[in-house]
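Of the protein chains in this complex, all but one are displayed in their positions.
Note that the chains take the letters A and B in the order they are written out, and that residue 1 is the start of every chain.
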Amino acid sequence: MFQKKTNVLALCILSLIVLATITAQWWLPFSPTNIDPEKRLTAPSFDHWFGTDDFGRDVFARTVVAAQVSLAVGGIVALFATVIGTTIGLVSGYFRKVDFILMRVIDGFLAFPALLLALALVAALGGSLINIIIALTLAFFPVMARVVRSATLQVKNESYIEAARTTGASHFVVITRYIFPNILSPVIVQSTFIFAKAILAEAALSFLGVGVDPSTPTWGSMLQEAQIYLTIAPWYSIFPGLGIVITVLALNLLGDGLRDAFDPHQVKRKPRTKVA
Amino acid sequence: MLKVDNLHVHLDTSDGIVKAVDGVTFSIEAGETIGIVGESGSGKSVLAHSLMRLNPEPPATYPKGKVYVNDRNVLQMNKKELRHLRGNQVAMVFQDPMSSLNPVFKVGKQLIEGIQAHRKRPKKEAKEKAIELLRDVGIPDPESRIDSYPHQFSGGMRQRVLIAMALASEPKLLVADEPTTALDVTIQAQVLDLLKQIQHKYGAAILIITHDLGVVAQLADRILVMYAGRIVEFGSTQDIFYRTAMPYTWSLLRSIPTAGAKRRLIPIDGQPPSLIHPPKGCNFEPRCPFATDACRHIDPDLEPRGDGHQAACILSASEFESIKEEVASS
Partner (left out) sequence: MLQYTIRRLLSVIPVMFVVSVIVFMIVHLTPGNPALIILGEDTSPKAIADLEEQLGLNDPLYIQFFNWLSQVITGDLGTSVYSERKVTELIFSNFRPTFSLMSLSMILLLVIAIPAAIAIVALRKTVLDPIFTSVSLLGVSIPDFWLAILLVLGFGVALPVFPVAGYVPLTEGMGAWLYHLLLPAFVLAIVEVGIIARMLRDSMLESVNQDYTKTALAKGIKEREVLVRHVFANALIPTTTVLGATVAGLLGGTVIIETLFTIPGIGQLLIDSIHRRDYPVVQGVVLFIAAIYVLVNLLVDLLYTFLDPRIRYD
């Protein structure tokens, strides 16, 4: 996975963002919550690289700190959706009897556009960090379940699985030791994409005003606050958006790169032509 | 009508340059049937595709040599001239009838497309021509079969459709690239029979490419044996079968079953050489049961063996003949 330059690049960007946002309090020149009424909506300058917001707070500091919520939500949702989706997918793909019921439930979940399901759930549960994670997990686990199920169905018919069964391995052992390691690559690729989609969805929810408590800066809520000042303070709308784009782009780049690295059928730039 | 002169085709891959065709010269006269025989990887398909310049470029390049069709060099044609050549003067029947027809279009539509490609005519006339072609290749009930999709035909019938398509503009040369490889043995014979009839009716020259000497034995006037991108033996079918002058051809003959003969089939040991870094001496030397020390240093050219028969081997015909029995029994 490190052979591809884009993978290395994507990992570097992501590490840099994680490092920057975790250590933010020690190196940021301004506190993200420091209000300065005299400096409301000032344009980017040498002091305030990304300008200031309507409370005179430093947009750069807020953009950096906002990554914490986005990455936390995206990462945890990716983890939960992967664990739940993989479990359901493995069980569904392996045991024919429960497959029908489980897949109808998954189909039911997939009948909602992900963002809409998350929106309705957050509306019902209330907009806390935990509820957002629950809502987005419910919105994204069905895709993972589908992917894992079809991969399981493929692997299940391989002769080494049959061989394992004939030596008397239990279903649990066959699933965890034989099938799971062989479906790991689509799982990893898919979880990277869920990570990216969850960040986008969290930002959208915050932007719609049903997200995390507004006192915590997030990219989505910053963009919502910035919207009314769009004409007089465009920088306020631009930089938090750039934060989203760079993070999500790096994740998508990584996902694409991993998929190419795992997929032996991928066409290389220079084809390895067999002379027939 | 076709003249290939010292043709080189290279494939530029991530591992290096593959010399798929490495200096091939031969010609075909009108109405003649020539067989090109070789293992997979010998460059025979690349050679066949070069005749219409159908190898994807990249990776293919043509660093040296000429391919003349009716005295015009194919390798120097522009797009328009190539289009005029393809399907019109030279037509091709591909190896796999399952994948060589477009699955989403009706057979008739694909036939008519080929008919209209070189001579525009009213739709009704083109359709009639398509039906006539299908009848010529032995498809029963062509009037209704013309509205079928490829998947509704069996493999042998699809190969017949492909042959019909190749005949659409009554080409002077028909290139058949392993036309029977993907088919059942009984169907193979039918398709070969059909090719013979076609040649009789349309008077086209046929270049048939195969790994199976048995296929060309009954069809070809002359046979060209290819190994590692080069011609290693060339002669009339009689020459190749009964006056074999090159150890590779001899090994190939020993590896095919012959009707009635109760003898053991002997596979050729080893793998064809790398076409990126070919051996220094004779290409066949590593696998050759006749090889001597000299073969590791000398890269033999095609030498005449009389009567247009040529072979690339340092052993003369008499030398080869004298030690053949000895090698065969060891």
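For the reader, a short list of remarks on this structure follows.
Everything that follows uses one rule, which is that a residue touches a chain if its C-beta (ideal position, glycine included) is under 8 Å from a C-beta of that chain, and two chains touch if they have at least 3 such contacts.
Just so it is clear, the model here is predicted, and its values are computed rather than measured.
Taking the complete complex into account, B:Leu162 is the one of B:Leu162, B:Ile206, B:Met246 or B:Cys282 that touches the chain left out. Between the chain not shown and the residues A:Asp36, A:Asp99 or A:Asp256, the one that touches is A:Asp256. Screening B:Thr25, B:Ser40, B:Asn73 or B:Asn88 against the full complex identifies B:Asn88 as the residue touching the chain left out. Think of the hidden chain as still there; on subunit B it touches residues 52, 54, 56, 58, 79, 82-88, 91-92, 94-96, 99-105, 110, 113-114, 117-118, 149, 151-152, 162, 165, 168-169. Residues of subunit A in contact with the chain left out of this view: 104-105, 107-109, 111-117, 119-121, 123-126, 196, 200, 203-204, 207-210, 223, 227, 230-231, 234, 237-238, 241, 244-245, 248-249, 251-253, 256, 267.
Here is the rule we use: only the chains that are shown with their structure count from here on.
Rounded to whole angstrom, the centroid-to-centroid distance between subunit A and subunit B, based on C-alpha atoms, equals 54 Å.
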